[in-house]
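Comments concern the structure below.
A protein chain is absent from this complex, but the other protein chains hold their places.
This part shows chain A:
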Amino acid sequence: MSESTLPDYRVQSDAVRDRFARIKKRPVTMEVAGLSKTFQSRHGTVTALKDINLTIHKREFVCVIGPSGCGKSTLIRILAGLEQATEGEVKLDGKVVDKPGPERGMVFQGYTLFPWLTVKKNIMFGLIESGYDKGTAEAEARQWIELIGLSRFENSYPHQLSGGMKQRVAIARALANKPKVLLMDEPFGALDAQTRSKMQAYLMEIWKNIDVTVFFITHDLDEAIYLADRILVLKANPGEVQEVIEVAVPQPRHPEQFLSPEFIATKKRLEELIHPPKQDDDEDHLNLVRMVPVNDEVGSVF
């Protein structure tokens, strides 16, 4: 597709525009207001996040992208309650978030399954914590295992599973608590491309069928566009919201849309935001000179 025929990434079809209008009428699930976070380190103060404002509606799928070190993980950790904001606040259903809780499930990049528990017991962990008796928790866990297609592995330990399987268990473990929000920090970052696209499809399927709002961090632009209703683009130093993009690709999503004009236009915009046109001097580059003799057996690779 040539540049000239690409639509503006903001142009939405009627159906898409209508859908966003309906989303905005849904109840607010999470509200982030004036959020800032600074870290004190030996080298001085680091402003990881600065004045983040965001409203997430019920069952919305929000992705966050931004360059490495822009504070994506810090943001999601504050939402999870694992880290305290320096300024501003986070509200879940109107209540201020100040510590971790099961109503905000979290899936980490590094799986973080409990290695000493089997798949089933891992999923039962949160259920037992919230007061289920063992029998009920077990039955519930079984259902989840069935849902994620790992029945054969219910008594396996995490080290016996592949990365994709582990991450499915981690998602089921978080969802078993019936969280209002599912927070995911680059959950598929460590997976190979094929497994990753499978996991994306699973996640869409889960999101469609379960009452949950998803907040998803990624550095993969395709992944963000494919999954998100809205994409929050952060910039680094300090971490600020650069733009919030309403993805014009219609829902429900399917892999063929990767080549649709809306998709490509959005991706182009994201690329401009994440990788701004380079300034020559502060860009790092290799300083190579020719090290192969001209009369070498293979004098040129071209």
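As a convention for this text, a contact is a pair of C-beta atoms (placed from the backbone, for glycine too) under 8 Å apart; a residue touches a chain by one contact, two chains touch by 3 or more; residues count from 1.
Here, contacts and distances are computed from a predicted model.
Only one of "NitT/TauT family transport system permease protein", "Carbon monoxide dehydrogenase medium chain", "Threonine/serine exporter" or "Biotin synthase" fits the UniProt record of the hidden chain, and that name is "NitT/TauT family transport system permease protein".
Touch with the chain that is not drawn comes from one residue among A:Gly34, A:Gly69 or A:Pro115, which is A:Pro115.
Remark: the omitted chain is touched by one listed residue; of A:Pro158, A:Pro187 or A:Gly239 this is A:Pro158. When the whole complex is considered, the residue among A:Phe125, A:Tyr202 or A:Phe258 that touches the unshown chain is A:Phe125.
The missing chain, though absent from the display, is touched by one residue of A:Val16, A:Cys63, A:Ala174 or A:Leu191; that residue is A:Ala174.
When you scan A:Leu92, A:Met106, A:Ile148 or A:Ile225 for touch with the missing chain, the hit is A:Met106.
For chain A, the residues touching the absent chain in the complete assembly are 80-82, 99-102, 104-106, 108, 110, 112-117, 125-126, 129-130, 157-159, 173-174, 177, 183.
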